[in-house]
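With one protein chain held back, the other chains of the complex are shown just where they sit.
Presenting subunit A:
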Amino acid sequence: MQRRHFPLLSIHVGYFKASAIKHTSEATKMKQKEGVIKPKTKRAKRFLDNRAPKLTENVKNAMIMKGGNTSMTVTQALKDIYSLKKPSAVLYKKKNITRPFEDSTSLEFFSKKTDSSLFLFGSHNKKRPNNLIFGRLFDFHVLDMIELGIEKYRSLSEIKNSKCPEGTKPMLVFAGEAFDHDDDHKRLKSLLTDFFRGPVVPSVRLAGLEHVLHFTALEGKIYMRSYRSLLKKSGCRTPRIELEEIGPSFDFVLRRTHLASDDLYKTAHRQPKALKPKKKKNISHDTFGTKFGRLHMQKQDLAKLQTRKMKGLRKRRGPAAAAAAAGETSPKTAKVEVE
């Protein structure tokens, strides 16, 4: 068990201070997967089931770590992003002397330990000052990595006002044509959405839509701003928005990228069949959105079809009857003519 790297905060809900020891025991359980050694207690089984592949997955955990050399800017930036991503993030205190773009084994090892599929690696050297690498993993192997350089940075503590509570699901806005046209920017958009979106929920408290993260791509740079939204009264039901800048503000410049190959990307997106929405048979929609249904009927004998009965037009039996019918119908027709 490598003793160098201890997470600052245990990410398992419900485990608090005494969990330091428990966490390591869980970590050792992780070493022996279910196939090799079967869990002997229910708790261990629950722990392993939580980490096993599922149909609907857990919130993605992020691990935030420092490289061999870091500057004040980078450490502060990492801390700020950690507070944005709490509680589904782990911030490592110690430095890790690795280079993600060259060797990703260390990252993969840590992701297995803490069951994280997102990472943020901060470093600083002369060639690449104030470097942040955002990345994600699939099946504990690196999928995408994008390197961003911090050009201008204002931390949470610099902007003095009241902040949003921890764990609020943020609203994300991506502005700029580059996010639609450039491949790297598209991948970055997807990565940032994945990183910051938080848990997927079926419903959201209207008053709790406080936090907004706004990304603007302009002239090869990416500006990230974090605001707190105030819902003011407008004349109608929908409120008027006023923004107040709170959180960290970054001016990023896009540096290197390591994007996944097409087939790996496709495999990562493969959804299990059970999650696909079931198609309702015999229901179709046309271009206007009208819903059409189909009924399957048995063959009907048109001769025996039940229609409205016109008593007067019924066939009478015999010629005398026919004359009587004619006599009867004529005053009716006469009436119609008058009108």
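The criterion applied here is as follows: a contact is a pair of C-beta atoms (placed from the backbone, for glycine too) under 8 Å apart; a residue touches a chain by one contact, two chains touch by 3 or more; residues count from 1.
We adopt the following convention: contacts and distances are computed from a predicted model.
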Listed names "Ribosome biogenesis regulatory protein", "PAT complex subunit CCDC47", "Succinate dehydrogenase cytochrome b560 subunit, mitochondrial" or "WD repeat protein mio zinc-ribbon like domain-containing protein", matching UniProt entry of the absent chain: "Ribosome biogenesis regulatory protein"
Hey, which of A:102, A:183 or A:219 is the one touching the hidden chain? A:219
Of A:41, A:271 or A:307, the residue touching the omitted chain is A:271
Can you list where subunit A touches the absent chain? 52-55, 57-58, 60, 117, 136-140, 143, 169-177, 179-180, 189-190, 193-194, 197, 200-207, 209, 212, 214, 216, 218-219, 223, 225, 227, 229, 231, 234-243, 245, 249, 265, 267-272
